[in-house]
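What follows is a short report on a single structure.
The complex appears here without one of its protein chains, the remainder shown in place.
After this line comes chain A, so read on.
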Amino acid sequence: MALSLSNPARRRLRTLGFLSPWLVGFSVFFAYPLIATVYFSFMHYNQIKEPTFVGLRNWKYVFDQMPLFGPALWNTLWLVVIMVAVRVVFGLSLGLLITKIKTGAGFFRTAFYLPYLAPPVAATVAFVFLLNPGTGPVNEILDAVGISGPNWFNDPDTAKPSLVLLSLWGIGDLMVIFMASLLDVPKEQYEAADLDGAGAWAKFRYVTWPAITPIVMFAVVTGVVQTMQYYTQALVAGKVASGVNIGPGSVIQPGYPDHSTLTVPQLVYQMGFQNFNTGAACVLSLVLFAIAMAVTLLLMRKRSGLLSAED
């Protein structure tokens, strides 16, 4: 028997029924972990013995007594700002170039997309090898032309920029997204701009940019969230570049050199899974969550502002 739409209780039940897969997913994968993280942030818990309530001790420890929290937060935010900005600009520039190329566009599309398919660990190890200051081919080429190359991953000043370079190598995903949006811009608008005598810059500013703004915003928001979780490449680059033995049993502080590549997610792992310090790891996770949430909300608000301005 069909449910009567006039009955509000039944209608609500039906709505809930349709929503239930999402509600289950939300509860299991978001709400419960979030509640658990808040709960354990007030507990001393080594994941073996029963947790004990310690009030604000974990919070005080993270903000007052953990010297690595500052550098890790700084590095994470640095990567969020610089890496996301550079990736978006580079990805967009590549997309623009390739959509303009008349011959060989397919070759360049493939050439720029392929590195994105390399597993992150393999790509990072290869990059560290290329940029090895003593034996890497990049510095050897620089030496051959009389330039003393930098220490790349082995210098605190150039380690993060080296990670940005690594991220540009795998720019393929962003390039494809931008290419799709660029090819979607109505041709007649360009023709109208041509008739008005617009130059290349004016066409980009007044035709291309407004059309691709939602895609740029999407790239920025997803880029920010991904970079907030930046872990694998920084960890692998630091460990490989340091040259320290990383066999079973070795205890190595991530972030080589001098914590310049230490990110908050690495610190969370170290606290939670190496030091058995679940409480502090939960505090760090919550701080990261709060920042990611705030930045995303800000960007979403900016995006809706941009979209309404277009209207």
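Definition applied: a residue touches a chain if its C-beta (ideal position, glycine included) is under 8 Å from a C-beta of that chain, and two chains touch if they have at least 3 such contacts; residues count from 1.
The rule we apply is simple: contacts and distances are computed from a predicted model.
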The chain missing from this complex carries, among "Aldehyde:ferredoxin oxidoreductase, tungsten-containing", "Probable sugar-binding periplasmic protein", "Rod shape-determining protein MreD" or "Cation:proton antiporter", the UniProt name "Probable sugar-binding periplasmic protein"
Considering the complete complex, identify which of A:21, A:67 or A:119 is in touch with the unshown chain. A:67
Option touching the unshown chain, where A:99, A:213, A:226 or A:253 are the choices: A:253
Among A:51, A:115, A:161 or A:210, which one is in touch with the chain left out? A:51
Missing-chain contacts mapped onto chain A: 32, 35-36, 39-40, 44-52, 57-58, 61, 65, 67, 132-135, 151, 154, 242-245, 247-253, 257-259, 273-277, 280
